[in-house]
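For this view, one protein chain was removed and the others were kept in their places.
Naming follows writing order (A and B), and every chain is counted from residue 1.
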Amino acid sequence: MKLRRFLLTACLAALPLVAAAPAMAQGTIRIGMTAADIPLTNGQPDQGFEGNRFTGIPLFDSLTMWDLSAADRPSVVIPGLATEWRVDPNDRTRWIFTLRRGVRFHDGSEFNADAVVWNVRKVLDREAPHFDPRQVGVTATRMPTLRRAEKIDDHTVALFTSEPDSLLPINLTNLFMASPTQWQRFRDANPTAEAAWNAFAREPSGTGPFRVTRFVPRERLEMARNDNYWGTKARAERIVLLPIPEANARTAALLSNQVDWIEAPAPDAIPQLRSRGMAITSNAQPHVWPWQPCFAEGSPLRDVRVRRALNLAIDREGLRTLLGGMMAVPVGTVPEGHPWWGNPSFRIRTDKAEARRLLAEAGYGPNRPLNLRVQISASGSGQMQPLPMNEFVQQELKEVGVNVEFDVIEWNALFTNWRNGCQHASARGAHATNVSFAAMDPFFAMVRFWDSKMAPPVSNNWGHFNDPRFDEMIRVARNTFDAAERDAALARLHAAGVDEALFIWIAHDVSPRAMSPRIRGYVQPQSWFVDLRLPYVQ
Amino acid sequence: MSTATTPTAAEAELAVQARQAVAKSQGYWAGVWKRLRRDPVTIGCAIVLLAMLLVIVFAPLVAPHDPYQGSMIRRLRAIGTPNYILGTDELGRDMLTRLIHGGRLSWFMGITPVLLAFVIGTFLGVLAGFAGGKVNMAIMRVTDVFYAFPSVLLAVAISGALGAGIVNAILALTLVFIPPIIRVAESVTTGVRNLDFVDAARASGASAFTIVRVHVLGNVLGPIFVYATSLISVCMILASGLSFLGLGTKPPEPEWGLMLNTLRTAIYVQPWVAVLPGVCIFVTSICFNLLSDGLRQAMDVKG
Partner (left out) sequence: MFFYLIRRILYAIPIALAVGFVCFMLVQIAPGDPINAIVPADAPGDVVEQVRRDYGLDKPLPVQFGIWLMKVVQGDLGRSLATGRSVWSDLSSAISNTLMLALVASMIGFVLGCILGGLAGTFRGSIIDRAAVTIAVAGVSVPHYWLGMVLVVIFSVQLNWLPAMGAGPGGSADWVWNWEHMQHLVLPAVTLAVIPMGIVTRTVRGIIAEIMNQEFVTALRGKGLTRAGIFLHVVKNAAPNALAVMGLQLGYLMGGSILVETVFSWPGTGLLLNNAIFQRDLPVLQGTILVLAMFFVALNLAVDLVQTALDPRIKRA
């Protein structure tokens, strides 16, 4: 009797806590990023996808968005500021987007078709008063076929592409909608458009679930929950972003309770973090950590035998040990069994004897060692642990007689050089670059690297790869608007890419994060991005 | 003499020493040696440095393993692991071997800039001091300009602008150390030049070159050399600092500063292994400092 009463009382006492938990949703989450500076807050972040993750998606919305709500299924594209879209059956370069009604920017102005047109023009129309060359690089390369936008009515816009492109809706997840009203306000107060954009970056206004409350350049960005958000509102009250590029400093910051969450903890620190009660999260994600070869005249990586040999020379299981298990072993850009896998005949594995044989066949050996120069970064979004990983690969290749020299540069610079190509001065003669990339959509995964039209400065075909067979396969995929058929076309493309060894595939990231046990509700989707609306502090 | 900065105590002291050195009898160097022998700290440091130098020079013979050959299976072993006495690094390479081989580059980068600066700085300083007048003016004013940069800043600025690499780092560090050596050489030379015996030599018709060679250099090189040894310590710390920042050596070259950098993340797993390169830099640098102190004291009459 007594026991039962006690239990009842206990349950009753606990009830308000349980009931209140979702509503109470509160607290400040302090996040240690890997970037060396706050990613740009003008709407089109720099710093790779870490920028989109932290100053893109939380502050701004795009017409189409990624579903980041679940950990156990691949992330797919869902409606964002557009509720539906379709390609014009008569003109396959014209897309009709129906916009969400009743959405307001943080400054209170209304989101409508004019805003969409304005945001397309900010990067694509050189004549536009608000055209910002700074944003072009990180935007246009991610949607190279988009040409212009036209208002149909207040809540409908037409988007035009240079050629039929079934991938456009996916690409549009990268075009963030900034507030024209806010920008105009700054333009009126500033002498130039550039100055207006700089002012905008200090006080950005989007439609996202968070709005910027405080911006200390190079040190921190504070955002507060947008209580007028059109979708599910965030649970945490405030998010604070801190750039801590050095893995060790991030780990120390978490352990000394200066942050609640760090990106990419040092793998060697993971046991220590676990023992101090920190949660380590990771999940498969569409990510590739490669060496991207230069195919230009004079590059030894023009020879497919050399590229294959390099792929065969690396003991990826050893690399996994180095990373404390925090990576997945790649067999291509996408894993086996993926709809775009396509069963390539070249098996990526460790076979040093075969690697030596291929190198010998290509004319390299003890008397004529292969010397490679690779541009790498010391840190960066998605770059995992670039220094020890590259040093490991260097050592593996040494065993088959390949000498590798590194040109270590800052991440953002490496990323910028990626759009300049391997023949540009900024490559400084590198034969490969080590920019990790997202492979969640076909454009990001393959098209931008293997289409000759995507050579710099258009997009990320850094190596100037040029093969009509690939251009044709890509054209077919882009013109296929049926999902299953498109996957089949992409699978052929992927298989061909692996057979030609168009990358040195080295690792897939599993995006390790470490967070304080006080963080609740966090979901790690199979994506580069996270939904910052979900976590909260207990 | 009014210069941009007041000469440091060390420089003033050296100038005094040089004048005194001139007045010394033949037994001077014997006296120096006698005093040195009675200084256990200096002798100890010299022995430690000599031992290090030998180990480094004969690194391939002494080191138990290959400095580049690692293995993931045996990464980050603790100090005292059989066969890997000082443990292994983040790629499973033998720490002892890496430290021994790393000493080559660290010493090279610590000594080369000072040596270059010693040669160039002494030449320019003696030239300025002996020639006087406009030559002195020109050389010393340019020196003043480089003096207007804090040394670390100058090194970082030059190697930062030129880009990472050993050659650039050495170039930057050499530029950092030339001005102080010029200053010391100039003030010592000026001191010597005005002494009676130089006047006497000049009166006897000796050529300027002979005077410089016999009288000036003979009396000037010693003090500058002592000063330069103290710079080696600073240079070693600066050079490994540049590598630590990523401006000096590149992987996989073993170098103490770079090793410290790459082992940073291992500090949670094997803190003692991770601090070893720092210990090496520390020991070398402190030995050079104490050696320089000992030499200075031994060469100073006041003792």
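By our rule, a residue touches a chain if its C-beta (ideal position, glycine included) is under 8 Å from a C-beta of that chain, and two chains touch if they have at least 3 such contacts.
Since the model is a prediction, treat every value here as computed from it, not as a measurement.
The chain omitted from view is touched by exactly one of B:36, B:79, B:116 or B:157, namely B:157.
Although one chain is not drawn, the whole complex shows that of A:70, A:224 or A:249 it is A:249 that touches it. Residue in contact with the omitted chain (choice from A:40, A:149 or A:331): A:40. Residues of chain B that touch the chain left out of view are 1-2, 4-6, 8-9, 141-142, 144-146, 148-154, 156-158, 160-163, 233-234, 237, 240-241, 244-247, 257, 260, 264, 267-268, 271, 274-275, 277-278, 281-282, 285-286, 288-290, 293.
Of the residues in chain A, those that touch the hidden partner chain are 36-37, 40, 46, 126, 133-134, 136-137, 194, 197-198, 201, 214, 216-220, 242, 244, 246, 248-249, 251-253, 255-258, 272, 378, 409-410, 412-413, 416-417, 419-420, 424-426, 457.
The rule we apply is simple: only the chains that are shown with their structure count from here on.
Put simply, chain A touches chain B in their complex at residues 246-248, 251, 266-269, 271-272, 315, 318-319, 321-322, 378, 385, 387-388, 390-392, 394-395, 398, 405-406, 408. The touching residues of chain B, when paired with chain A in their complex, are 68-73, 75-76, 90-91, 164, 246, 250-252, 262, 264-269.
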